[in-house]
Each structure stands twice: as structure tokens, then as C-alpha cells.
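A single protein chain has been omitted; all remaining protein chains appear in their positions.
We call the chains A, B and C, going by the order they appear; numbering starts again at 1 in every chain.
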Amino acid sequence: MSQKSLSDLNACSKDDFVAALSNIFEYSPWIAERAATGRPFVGVQQLFDAMKAAVGDAGPELRLALIKAHPDLANKTERAAGLTAESLSDAEYEAFERVNNAYRSKFGFPYIVCVRRHTRDSILRDFERRLPNDAAAEMRTSIDEICRIAALRVDQLMASDDRLKVHGRLSTHVLDTHGGRPAAGIAVELVELSELGANRVVTRTVTNSDGRTDRPLIGGRPVPIGRYELTFSVGDYFAGRQVATSDPPFLDRIPLRFSVSEPEGYLHVPLLVTPWSYATYRGS
Amino acid sequence: MSQKSLSDLNACSKDDFVAALSNIFEYSPWIAERAATGRPFVGVQQLFDAMKAAVGDAGPELRLALIKAHPDLANKTERAAGLTAESLSDAEYEAFERVNNAYRSKFGFPYIVCVRRHTRDSILRDFERRLPNDAAAEMRTSIDEICRIAALRVDQLMASDDRLKVHGRLSTHVLDTHGGRPAAGIAVELVELSELGANRVVTRTVTNSDGRTDRPLIGGRPVPIGRYELTFSVGDYFAGRQVATSDPPFLDRIPLRFSVSEPEGYLHVPLLVTPWSYATYRGS
Amino acid sequence: MSQKSLSDLNACSKDDFVAALSNIFEYSPWIAERAATGRPFVGVQQLFDAMKAAVGDAGPELRLALIKAHPDLANKTERAAGLTAESLSDAEYEAFERVNNAYRSKFGFPYIVCVRRHTRDSILRDFERRLPNDAAAEMRTSIDEICRIAALRVDQLMASDDRLKVHGRLSTHVLDTHGGRPAAGIAVELVELSELGANRVVTRTVTNSDGRTDRPLIGGRPVPIGRYELTFSVGDYFAGRQVATSDPPFLDRIPLRFSVSEPEGYLHVPLLVTPWSYATYRGS
Partner (left out) sequence: MSQKSLSDLNACSKDDFVAALSNIFEYSPWIAERAATGRPFVGVQQLFDAMKAAVGDAGPELRLALIKAHPDLANKTERAAGLTAESLSDAEYEAFERVNNAYRSKFGFPYIVCVRRHTRDSILRDFERRLPNDAAAEMRTSIDEICRIAALRVDQLMASDDRLKVHGRLSTHVLDTHGGRPAAGIAVELVELSELGANRVVTRTVTNSDGRTDRPLIGGRPVPIGRYELTFSVGDYFAGRQVATSDPPFLDRIPLRFSVSEPEGYLHVPLLVTPWSYATYRGS
């Protein structure tokens, strides 16, 4: 999907406008049609707000049709993450199917969640919270999630000076408080923890001369809600600096386990470390 | 094996003395016989020193015979830990056999190590370090290990006012620096980490009103050299105190991963924690 | 004042009992007289409770007389701390006089506070809180303070197995997290901070091989409510261990400034330190 410029969308015919935005909301060209009347837009945020307002102003039938236009969760999960069905563990696949079936049989429409904002664990946890709700509440929640999905699609589609606030960031920083300097060359691994399936390595990297990683551990996208473990190979680092320690070293690979709760937030998880002590905190 | 008093050992016949100490060194009554001439002993340390001196003064043939009187490692490992062969993983069992065979074929005597001072991982690591040595060095090391084994047996056998320094301690302490008080009621789990086999839960306990555990995590015995993970259920603790956190909580089950290098030392691994930060250090 | 034994007080005549306790409450032998009927006492706590009950059961006139039997604050402050009038700063002396006069002119009785539980600053702060109260509240508070004074006197007077809970403790501990060991030989200074007068050195000491001080910084007495500063000479410590630092060292004399609010509590103020970082927390 090649990127569109806002000025082109402001200037083109209504049909071209609707066509350009056809993939933002599933099978629902009426949203772009209604938003088109708001042109010209000064920015992407204003464009998106217009589409969101069109959804908000629509009657219940149209909103329900929008919800029903969405595919089942399991398929969506695969598609979002670029996964084939095989890459879900059996237990996960079954859990997702169970979720979707239970939900659909209660509400008559599919379970919708913006999967790019979640890990697999948190999708299932989210479902457990939502299943007891009544239909009205779930229609509201489904529309909210649909708009979150749409926001991410708009962000990807549009080239513009302003950006939608749909990207979070997860970063780290290692400070060697034994030597009083940033800790360079420390191997760092970020793993997404899973209860049903296998833990999944998100990224492996090495700290630079500033004790940071050249790029955020996660950036340019939502940081999926879920549990994570960061591991820092400090044993190798101090051994490489000829720092006297015990044998085996008291600290070798240090795990920091934490949860992400705000996918669009900036979360900084630093490590202050000596061969004999360490500390971490939620920074920003 | 019922406990003996030092005064009884000082007063009894030489034969009874030797019989009483028959299990301290494997199949080697000559050690107790020689030590008997040093009676009376003012304490257990002096008694043990006399036995150790007898070993040190013995000629090479006798020392080699002492070494050869020891069983193979795999058998010993099982016995020490009260394990049957089944409770070693296949990979561990093979590794132990390989160790013992390689060692025996090079040196002509079994690989001896005081297993109560080691985890399985550190036994294998110890072996890898010792295999390249020459026979003279390995005879010295073997005798050292035999004396460590003997010391633990003497300690168990003898009731006395003085104690051999054969026991270490591993303890913890949780301080709630959010509330400014010891953290009571925190579930704590200590796991011995293993590379070849399964991780093994050493103990599960709960912090008391002082933020400590009623008994040391490990005490009254050597703390086996190896890698460990302590896990603290701080999410439940702060939730139980109605402390506002994120959802899911930033910190839930906090793992501290560290190594033990001095089995007879006192190692204190505390946790200073808020819902958003924590720190640990090697205390004593 | 030589110490009395509880058994002697239980066995002696009523007159001797009253005489022995004549200095516990100022000019008020009736309290000991009434308490005498409760003999024999199983412990010092029970003895003190009986005296306190006698005060609590007395009528308003008697309680007021007890209050009025107390001297003015300035005199008492000097006596308690073993000070002459000269050792109060001019500003402090004036402040104490002003307190006492304002209080006496409002309530008709002297301002009473257990000075051994307070620094000079906190006495004045306490006064500022109490002056707006009504007479009934101040009579209750004065009686409470008189009982606190009495408890300290009973504690000093009596030799017994049980002790009144009138003693707090202030302690410290320095952990060298650069070297992974207790920091021995660190000079420590405790200063009581004052707003009106000069700061006052409470104690100077040096950490022992365990990183602690041989005796608590304050112990065997209440820890006076107030503001304190602990200073640790870590620059000298790390220089003495040939640890590479900057010139001048980033950290040299580290001050920890904190307040004491519970004179009978156990307050532990440790320092975790490297040449480039430190941390402290309220321990217990």
C-alpha cells in the first residue's frame, strides 16, 4: 500500500478519496464518504477525527454492520502478526477459537480487539474481562477497538507532517555504577512472556557507548500490552573489564521482568549495575 | 548414626574411637588410628585437625589408596542428595558418567568432589576445570575434597560446644520502600537453576512481619555453589495493600538471579521494592 | 540514685515504697501511695501501670495540682540535657521563655513536655501545635507527657527482668556495593540539626568489619524527635582502597538528612555506596 499525501486527498475527487481510504474500515465505504464532506483537512489527525465522527454519528444498524464486517479473531491475529496458523501454539489456537466462539454465541458478532496493541496473553485476558459485559457495552468497546485499528492503518497510509499518537516506545539504558560510566557493549535481549505458548524473542541488541541501544527496543508502533523480560549480560561485561568478582560471578545474566500497560506510552526500563548490586525503575 | 560426645571419644578405648569414626573417611581406619594418639581433644575442630594431619602426613601410596576407596561420582551424587538414578535427568546422568569415565581413564582414580557443596551444574563445571590438570595436582585436590566430605561427616556425627565452619547461609529480606516498612506476607520461591536438567525448587516461603523469612532460605548446611533464582510475588503484595498501580501491574513476580561461590559464607540477597522500582545487592 | 529491686519494693513497708518512688512524679506522693495497694507487682510494667492508673483515676483538682507541680520548661530543658543556661543559644533561650510565658498565661499552668523525647527544635514545634488547644485537651496532653517523664524515671530507678518500652535505637550500616562487602573503617558523624541554635554533634564513630558501628548511634534511651544529618567519609574509604575515581572524587563526605518521629522506635539508616552512586532507605 503506497503512501498518500494529505494534499492529494484534499484535492482529489470524492470517489478517489473513498477509494484511497477503502482499507481503513472493513467493507464500510460510507465512513470515508461522510468524512469527505469535511475536506480540506489541515492534518492527518483532523482527517481521522472526521472518520471517527462519521462512525460516532452513525445509527445502531450501521455500527452493528461495521462490527460484523470484521473477521474472526484467530484469523486476524495471524494476519496482524504476519503469522500462519502454525505459528500459534496449539493451546493458543484453541484458546483463541474458544474465545471467539463463546463471544460470538453470546453477542452475535465477532470478538474485535486491536491486536497490534496486545500480546497473545493480553488478548485472552481482555476477552475474559469483556465476556461478562452486556451487548451495549460491547458494541461501544468494539467500535473503540475498530477505531484503534483504523488509526494504525491511517498512520501507515498517510504521509503527513503531523502524526497520530499511535506509537509507543520501550527503551533501556545501562549505567555501570561500579565504573561511574555508561555500560557499553552489554548484550540485551527482550522476550515477550507467554502463559499458553512459547516465550518469544522480540529483539536482541547491544548497548552503545552511551549505555543505550541505537534504536528503541520497541518503537514506531504500539508497545503491546503484556509481560516482558529484559536480560542483560553483565557477567561478560565486567569480566571484559577485568573487574574482580567471585567465581562464578554473583551476577551474570540479569533478568528484569515487567509489564506494559500503555501501548502508546514511553516506557524506559534502565539498569544501574555493579558486579554486586543492581536497581531498576520505571522511567519515561 | 547417633551423635557422639567429645568426652566419650576422649575417654573410650582406641578401638572404640576408631569404630566411632569409621564412616568419616571411606575404608581408611588408619586415619582415626593415627589421630587417636592426639587425645584428649579440647574441641571438634582439634579432633578434625588431627585427622586431617594424619592424612597430610601419610605417604603417597596411602593417599592414593584413600582416593581409590571412593565410589564413582554418579553414585555419590545420588546418595548425597537422597536421589535415585531416575531423579537425575538423562542428560545429567550421561554427563556425570562421561565425567567420571574421562577422569578415571586419565588419572586412574575416580573423580572426587564434595557434592554437598555443589549443584549439579557446578560439579560438571568443576570437572571441566580439573580434567586438564596433572596427576599430582589432582591428588592434592582430591584429598582436599575428601577432607571437606569428612568435615561435614564429623560435624553431623559429633555433639560438641564448638562447631566446624562447614555451614553457610542464604537469607533474604524485603523492604517496602513505598510504604517505608518491612514487606510482610510476600511469597518467596528459591529455585536452583540447571543447564542440563530441570530447575529445582529449593524452598517456598513467605516473609514475616519483619520482612524476613522465619528460617534462612538455606541454612545449617553448605550453600551449594551454583546459580539460583529468587522470585518475589510483589504484585499480590501491593494489590493487597490497595496501592494504585497500572493494569497489569508494572512489577508482579520479580526474579533475582545470582550465583553462590562460597558454600560456607553468609549470603544475604535483599529486595528493596516499590510498585515501580526495585534494587538488590549482595549483603552479608 | 541507686537502683531498686522489684522484690524489695514488693516486700518493704508502704512508707518505704512511697519514699523509694518519691522522684517519679514531682511532689506527688499520693500516686505511689495509691499504687502501693496493688502490690506485689510481677514486673516493672505492672508497677508503672498501677502508678499511671492512680493518675488516671484522680480527680481534676489533683491532676491540675500534679501539672502545676512541674517547673518551667527552660529550667527543665537545661536539667534534662545536663546543660547550664549558657549552653542554650540566645535565640533558643528566648524562644523557650516565650513559649513558657505564652502557654502559662493562656492555661495557668506550665508547658510540660518530656524533653528527653525531643530535640530543641521539636519542643518548639510541639508548643506551636499545642498552644491553640483548649484547656481540657492540654490537661490530657500534660498528663500524658508527665507519664512519659515518669516512665523514663521508673526505667532508670528499677532493676528488673522486664523493661518499659521507653528506649529507641538509631543505627546505620555501610555497604560497599563497589567491592561487594561491608564497608569497614568509614568515619561516621551524627549531628542534630537546629534552626534556632547551633547544630550539635551527637556522636562520631567508625564502621567495624561488618560495616556497622559497634554500638547504635543512639541507643538505651529515646531517640529525640527532630532532624538529623549523618555524614559518611566515603572519599577517604575508597582512596584507601586504591579505587580509581575522579579528582576531586565525585563523592567525598556524603550527608544523609532525615527526621526521627518515633522516639521509642528502631530506625535504621543504611548507606549503599560506590564511588559514583549511593542509596539509603528507612530500615528497621
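Criterion: contacts are C-beta pairs under 8 Å (C-beta built on N, C-alpha and C of every residue); 3 or more make two chains touch, one makes a residue touch a chain.
Only a predicted model underlies this, so the values are computations on that prediction, with no experimental measurement involved.
Chemist: The chain left out here touches which displayed chains?
Modeler: A, B, C
Chemist: Could you please point out the chain A residues that touch the chain left off the display?
Modeler: 175, 177, 180-182, 210, 272, 279, 281-284
Chemist: Even though one chain is hidden, which residues of chain B still touch it in the full complex?
Modeler: Spelled out for chain B, the touching residues are 177-180, 245-246, 250, 272, 274-277, 279.
Chemist: Would you write out the residues of chain C that touch the absent chain, in ascending order?
Modeler: Counting only chain C, the missing chain is touched by 122, 125, 225, 227, 246-255, 257-259, 261-262, 276-282.
Just so it is clear, only the chains that are shown with their structure count from here on.
Chemist: With chain centres defined as C-alpha means, what is the inter-centre distance between chain A and chain B in Å?
Modeler: 46
Chemist: So the centre of each chain is just the mean of its C-alpha atoms; given that, what is the distance between chain A and chain C in Å?
Modeler: 57
Chemist: When you check chain A against every other chain, which residues touch at least two of them?
Modeler: 246, 250, 276-277, 279
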